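FYI, not all chains are in this one, though none of them got moved.
Letters are used for the chains, namely A, B and C, taken in the order the chains are written, and counting of residues starts over at 1 for each.
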Amino acid sequence: MIIIMKPEATTEQINTVVERIESEGMTAYLSQLDHQVTIGVAGDVQRLSTGGFNIYDGVERTVRVSSSYKLTSREFHPSDTIVEVGDLKIGEGHFVMMAGPCSIEGLDQIMECARIAKAGGATVLRGGAFKPRTSPYAFQGLEEEGLKYIRRAADYYDMKVITEVMDEANLELVCQYADILQIGARNMQNFKLLQAVGKTGKPVALKRGIAGTIDEWLNAAEYIANQGNMNIIFVERGIRTYETATRNTFDLSAIPVIKKLSHFPIIADPSHGVGVWDYVPAMAIAGVAAGADGLIVEIHPNPAEAWSDGQQSLNEKNYLNMMQQVDIMNEAMTKIREIKLV
Amino acid sequence: MIIIMKPEATTEQINTVVERIESEGMTAYLSQLDHQVTIGVAGDVQRLSTGGFNIYDGVERTVRVSSSYKLTSREFHPSDTIVEVGDLKIGEGHFVMMAGPCSIEGLDQIMECARIAKAGGATVLRGGAFKPRTSPYAFQGLEEEGLKYIRRAADYYDMKVITEVMDEANLELVCQYADILQIGARNMQNFKLLQAVGKTGKPVALKRGIAGTIDEWLNAAEYIANQGNMNIIFVERGIRTYETATRNTFDLSAIPVIKKLSHFPIIADPSHGVGVWDYVPAMAIAGVAAGADGLIVEIHPNPAEAWSDGQQSLNEKNYLNMMQQVDIMNEAMTKIREIKLV
Amino acid sequence: MIIIMKPEATTEQINTVVERIESEGMTAYLSQLDHQVTIGVAGDVQRLSTGGFNIYDGVERTVRVSSSYKLTSREFHPSDTIVEVGDLKIGEGHFVMMAGPCSIEGLDQIMECARIAKAGGATVLRGGAFKPRTSPYAFQGLEEEGLKYIRRAADYYDMKVITEVMDEANLELVCQYADILQIGARNMQNFKLLQAVGKTGKPVALKRGIAGTIDEWLNAAEYIANQGNMNIIFVERGIRTYETATRNTFDLSAIPVIKKLSHFPIIADPSHGVGVWDYVPAMAIAGVAAGADGLIVEIHPNPAEAWSDGQQSLNEKNYLNMMQQVDIMNEAMTKIREIKLV
């Protein structure tokens, strides 16, 4: 931690800060830079609140040196982590394709989605049984009935299931049916839920919050990891900005940033990232090019009849066309990875 | 709902949309505007997803006419709602002052905070026993012990208690000690929690999400209201923007907007709004001037020693000085309300 | 400037950075904090680019200690600057009221606006003759004809004129008619124009950019000030965020922040800040409460007929009602300023 004093800070004010630091059992290092005194703090600063120092007279601001997450950081674990979902591997070159509807609407619909998903090469079936909806009057999901349907469809087509868990109360139930627990964007900082999924040990797909910073996202993963669960998959799904031409602003640069700072895999969700189906294929392959370890996309046999997110769902024809593009892109990325190593 | 067709939409594409509308039992009204056909949809559109129409060929976009919240809207309840917390009234000219520390740190600290809060005129004591923190290694609150302390301090000084509830699991516990349940910014769209606090019937202070739109905020309130709980207080606490000179961007214009669209009271939280203690008094009185029904501020006997949020907490002297300003402002607002009515 | 090295930085990498610093004739101070080496740089760092250091292997990031603006900072000029416009004073308790239409539409319209503005107590008449419009097909202003009209109207009612200058080519022309040159939000970082208005010595009202940070805004003022023109008035007019209930997000906390960091006066523009006329009075008085040295608002004899910005313009009745509120608020602020000094 570095404390930057104001240019007009008095010696007395500086001494007060130094005394406080020393009273906490830490060491203060003073430098005079640009007409301002800066005070480096060495010791177990993790437990100090930066705010505590900002309050002292003469202090301009406080700068953190080290990040607050540990298990999630690449420093802690320099090589890529591969998340295993049964026999399926995700990360370090193991590309995963997840597809399915926004909501599970019935057994026929999810069976048909599974058929299409599988035909395009997906190995994980997505579908929501508990739906977080802005309005309480919108469709909230089929709940356990939906979970049964998606499990059945996935088993029939030999796929894994990813589905959202919204609260602790239903966690045990969701765990019975799901292979990967999805934490939705609105729950990225629902810390109690993060701890609870951490305790299950199950693979967790952690979506970035609607306005989550990358630093907060890494810290959210730390809530799961420090419960002993190292099966974390980051999901970039777009952030909220002023732009309205797309549903969110799809921040693909989060992919190289996360890969630099963390060892966990990261996949891209172009459906939520842009929110308009005809932009999805372009952004899916851009996500692969940016280095994503996989994709998750919304498909529907008949998007116009979808109970939710129809406008961002691909129909069979468009999904299969996109998957051909994804295959070409994955081939190109294999060659590109070789070049990077040179 | 209005569907705007593309300029190049064919008659066949228009007919397909109209047929879909009619198959749902609704009526379609066509107009030709600016070389584009628009289709008004009349009937029970609440259950339709706008996305469903965007997917049709030839559709440019879909515009909602009516809002999706009802009980929360001023249309539903044209006069101001007064929320009653025991003998305390909030709203329609009844100004409420809430003050206290970010975290409850011990009995002595919260007793001292209560003394200061009361001395300045506050009638509600704030303090967190369950703390949502970005890092799992930061102080997470004293939990039930903290709840006991704040209750004791509030009772001693004849104040009400407002404290945050973070999850359903602890809701019953928090209800035993609190008079007002606070839903934190990170939980504005934790819909399961909103429904659960809705069922308690207790007054709920609903903070705006870190990136919550006003429309989402009103819909979040609807999740509480449609459980039969009409004791809702909105809390504007700043939103996330690109600006870093303040912790958040304090959106005081949300106050007149909420007052126009809803009947529930709204209070301002300048401490989180700006995050720097010496900007708090100016923004507190600005909040009153914008029409807030009350304020909630962070105070601490010794902000430099605070376990959290020290940099935005007022000490006794600064808080009491601010409260003198607030009193003058409230007098001015009484006169201003009379002028507005003319 | 402080350079924070990565935890894994080698001694060789640290030495490379230190050598570079010393080769620039500056001094390096090393500290070991939180398992990371930090290097303070003392000397004439203003001319160094922070980017230059980030590129070295082993460097995590670089933190600036001092701000890059000087003449604009309160450090340079601790007491408030009063900007004088003829006999009119702005700043340090001298409150200024500016009102007028968005666009000058004709002599009758601007005369009528001046009459209304004056009746409410305004001493400065606003009105655009050169209009920056998103679309090239929208009304672009009456140009010199408009300038003549606004000058005549202001003279008739003994008011000053504020009007926007959009480019250097028309600067001399605008200077002939205007008392205060307005730099619009889109031009906050049009550095050539800033330098040009700096050279005129005329009072300049510098609007905050649509996405301008406060730091950039202060630096923009520095472009004017370092041409020798210390007659600068900041204008907060709202920033662009994700919220769409208002035209912009009116960042009133910029007022105490600017007052802390700079000595120049700052006024508030609630018309652009919220963009909806019926929110304007509440936000105008909130601006006064936040400490603004004045207000600038849009009025129109018949907003429904306005050629631009009708939806945010006040008619005569609403403007006069607002001005009564502003007067009460100014009285309250006089009392509040006394309390602050205690």
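Quick notes on this structure:
The rule is short, and it goes like this: a contact is a pair of C-beta atoms (placed from the backbone, for glycine too) under 8 Å apart; a residue touches a chain by one contact, two chains touch by 3 or more.
In this text, all values refer to a predicted model and were calculated from it rather than measured experimentally.
Depicted are 3 of the identical subunits; the complete assembly encoded in this structure file consists of 4 such copies.
Operating definition for what follows: only the chains that are shown with their structure count from here on.
Between chain A and chain C, the centres computed from C-alpha atoms are 38 Å apart. The residues of chain A that reach two or more other chains are 240, listed in rising order.
Note for the complex: chain B touches chain A at residues 20, 46, 49-56, 68-69, 132-138, 166-169, 186-187, 189-193, 195, 210-211, 215-216, 219, 222-223, 226, 240, 276-277, 303-313. Contact residues of chain B toward chain C in the complex are 211, 213-215, 239, 241-246, 249-257, 260, 273-274, 278-279, 281-283, 285-291, 321, 324-325, 328-329, 331-332, 335-336, 339-340, 342. Touching chain C in their complex are the following residues of chain A: 1-2, 4, 7-8, 29, 31-36, 38, 40-42, 45, 63, 65-66, 75, 240-242, 244.
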